[in-house]
Each structure stands twice: as C-alpha cells, then as structure tokens.
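Left out: one protein chain. Kept in place: all the others.
Entry: chain A
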Amino acid sequence: MSGPEGTRSGRRSLQVKFVPDEEVLKHIADDAGTKVRKDKAQLSVSVKRFVKKLENISDNEAQEILEEKSYVAVLGICAQDSVGNGSNISGGEVYSFQTPKRSSKMAELASELAQTPEQNAVSNSSKCPEKMAKTPQSSKLSMLNCLCFPGFMWAQVVWKCNLFKKKEFVSTTPYRLRKRLAAPDPYLESESEYSASCSEEEEDEEDQKEVSTVLSGEKTLGKTKAASTPTPRNSLAKKNKEEKMGSLVEEYFEAHSSSKVLTSDRTLQKLRKRRLNQQTLQELLKQAPLAYAAEIRDLSQQHESLFSKWMLQLHLGFNIVLYGLGSKRDLLEKFRTSLLQDSVHLVVNGYFPSITVRSILNSITEEVLDHIGTFRSPLDQLEFIIKRFKEDSSLELYVLIHNLDSQMLRGERSQQILAQLSSLPSIYLIASIDHINAPLMWDQAKLSLYNWLWYETTTFSPYVEETSYENSLLVQQSGSLALSSLIHVLHSLTLNARGIFRLLAQHQLEKKDNPSYPGLSFQDFYQQCREAFLVNSDLTLRAQLTEFRDHKLIRTKRGADGVEYLLIPVDDSTLTDFLEKEDEDV
C-alpha cells in the first residue's frame, strides 16, 4: 500500500492472520478475567473489535468487493442528475470480460430485434433465458448452417430457426439454468451469465462451472447476511473466483491466438452490389431522414445554454474538452459564430487527414502574430509563440480543435506541444474528442498543462465531416487524384516511355483476377518491350524504369527467387480509366 493513502488503508489492514473463533472468544474471556480493571464498557468494545477483526479475516474478499463498491459509490455521488453523464454505470459493465460469440449470433440478434417492433417485448425476463439457452444450441445451429444452406439464404434461415427455437426455449432450458435465474441478487445474475456463456463446449466442463456458480451464489448470499458467522466456505469461494478469472484469461488468449476465424466467407462482391463512392454516398444519405431530429435538437439546445459558462471558464484559465457520442462539430461551430465573432480565433479541423501540429503553429505565427520567417523545429516555433504571448498581454487567441484525438494529432509530441500551447493564460482552447481511448493520450503532466474541464455533450448527430475523410472499407476510392497525376507525368515523357508504361499496365490488368500476382518479371518485360520495338537494350529499359520509379509510377520488389518484379501501385479501376484516356489521346 502506498503511503499517502494513509489511514484509510492503515485502518483496514489489520492483521490478516487466521484465528479460529473459539480461541478468540477464549482469549477475550481470559482477558476479561485477568484484567480486572477494565470495566464493562471496555469489554463490549473489545468484543466488537474482535468481531470486526474476524470479519476482516474471514471475509476479506467480500470486503474487497464492498470496498470497491463504496469507492465507486463515493465517486459516483449524485449521479442521478437530469441529463448528466451515464455515470451510474459501474466500470465492470463497461470493461467486462465476456467470451467471444459465434458468428451466427449477430443474425440471431438482428432477427430478434426485427421481431420485436413493440419496445416492451424485449424485456429483461424474456431476454435472459434466450441468452442462456442460445449458447448450447449455437454450435449445432452453425453446423446446420454450414451443411445445408448456401450463403444467400442464410439470414432468413437463421431467422426462422430462431423463431422455431424461441418457441422451444422455455421447455428446453435446463433445470439448473432456471434455478440460476431465480437468484435474487443482480450481481449474482450477471456472474451466472458469464459462466453460462462460458459453457460452450463439453457437458462435463459445463458441469464444473455449474458448481462454481452455485458456490459463488452462496458467497454473495453469505455476504449479504453480514459475515457475523464466518463460514469456511469463503476460502473455497475465493479459490473458485480465482479459477474463474484464470479460465477467463485463458479464453481471451485462446480466442486471440488461434488463427482460424469463425466467420462466414461471403464477400461484398457476391452481393452484386456496386461499391458506392463518396459522392453517391453523400447523396443517398441526404435522402435518408435524420432520425429523432427533434430530440437531437433538444439535446443541442441544452448544450448551447452552457456557452456563456464555457466562456467564463475559459477566461478563468480552464480549457474545455467535449466528449460524448455524436458529432460535436456543429456545436462548436455554433459556439464560434455566436460568441467568438469579436475575437481572434483559430479553428483546427483535426479530422483533416493532412493536418499537422506544424500547420497549426504556422497559422498562429503567420496569421495571428504576422510573423514572416521559418523556424528550425516546432519547438522553436512554440518558444517563439510563448514568448510573444507573454510579452504582449493584449494578445489573446481562441483555439477550437475538432477531434483533438485524430490520427494526426494523437502523437505524443503533438499533444505535448498543444498542451504547452494551451497552458498559456491568453490562449483559450476548446476541443472535442471522440475515440474511446482518447484520454489515454494524456499523462498527468499533460493533463495538468491542459487544465481540462470535461463537458459531456452527447449530440447523436452523425459524423458527416469527420468520416468523410476516413478511407472506409465500403467506400470506393475514387482515385481521381492518382489518375490525374498519372496522366500528367506520362504526358511529359517520350512516346516510347509511354509505350513501355502502357505495356506494363495492360499486363497488370490482364492478371487482375489473380490475387497473388507478384508483378511482371524484369526479363519478361524486357522481352516484351523488345518485341514491341520500344527498347533496344536492357540498359535503356533500366534507365526508363528508374525514371518511372523516381516519379513513383512503379514499384519493384525482389521475389523469392531473386527475380525483380515490377508493379504499378494503383488500383485496377484507375488503371482501366487511364488506359481508356490514353486510347482517346492516341
């Protein structure tokens, strides 16, 4: 235990030595007998004390849990505050360990959700047995699935199976599962759920775990009964808990070590679905109505009422960070337009893929401070800025950063620089974060530089701007940039060089269905070029290739056999477009 916790821990960690109660009682009695001076009151105190100690000894573990609970409770004081954050959720719920589920689970859940248009249907009591009973059957189900049905009918089939299953559930739920459900404690319930989901494979293993849940049930019950009568079972329960933890850990590594993946092999190509590009995506989304617009407006109005408070707190030396689900861009924009019109301010779009700290610093030095000149390093630049702001107290700057946790800004050095910037008394920073692990960017030193005040601003509005730069899997890369640069470079080359490149491109397109195509080998390429009268020696070809390489038009790599392979690092559609354009030109 660390020192500063001091008395708290000191008080709790009495001697952890097991003393059977008979002995203790005897000891007390003896004491009372010999120490005649002590009066009765003292006696009762000491008895209480000893009982307390006993509790500590035997029920150490339960105490631990209780302590944890009380800690959470203390920190979560008065969580029930209108639309405050959801801090009534304990950490265990957010960071809990659960076993990975089978692939069919998603479809099951989907059909389940689809099945229940009336919201009340998904109530706790009906959901729990489903979850329990699903597990033993899921393996069977997925097997069935693999054997009999081709992919495209899959979802429907699963859905129907599920219906069928649902009717059967109640009767097939094993007796012990039902018994488990009857347990009163929510804590117990969640625990048993874990072990239920653990029991995927063999029967006997399941049985073992059964024992453990029953025991843990007893443990929790015992805990509520206040441990005035310490039972020897406690140690057993503790061991059980350890075992369970161990098995959880093992399961984690099992799930992450095995290379085989339990997902279906279907791909988007088979879906006969064209890939959408960014523009059509935007258009389509515009057609889709925004759900819950009224509620979202309510939410943002709530947040907007805080604007003047933010201003006040910014001026008092705090910086403000916004978190919560939903794009906070509009909110910050509104803040900017309504309150910052009369002051110098800097807006940084962190989600922009090419943003760097350097560009932020540059825009401060060049545009805010009107400084012409360059700096050797960002640190020098920072020093300059700090100096200027310290010299001139009338200077003040508001900095709004959308997505402080974006790819480009989350690095340690960038955060350090931004933190130092924000610690200046006349720079007011207001930023938003979205990533679940964003707070991990900051250590204590940075946090104290930032001097954050956290505001939860859940808006539920879609991240339109923020995700438009994200190279999503499902969005087709337009590749227009690559295409234009290809054409541009090629136009400046000789006719022969263009022919060479064409040859390579055509060859690559022919082989586009072969996923393991390594590229065209140099010898073959040379041969082809000779045949087309494009080069006369392999030296000229090499010179040409060097030029391509310098413009990043091709990539070479050596295969396992030492042969050089040539590849154009552009996707097939762009290449096709390119060839088409070339044909037009010629």
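To be clear about the criterion, a contact is a pair of C-beta atoms (placed from the backbone, for glycine too) under 8 Å apart; a residue touches a chain by one contact, two chains touch by 3 or more; residues count from 1.
Simple rule for what comes next: contacts and distances are computed from a predicted model.
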- In UniProt, out of "TWiK family of potassium channels protein 7", "Origin recognition complex subunit 3", "IBH1-like N-terminal domain-containing protein" or "Putative nucleotide-binding alpha-beta plait domain-containing protein", the chain dropped from the view is recorded as "Origin recognition complex subunit 3"
- The one of A:Thr467, A:Ser484, A:Gln506 or A:Gln523 in touch with the missing chain is A:Thr467
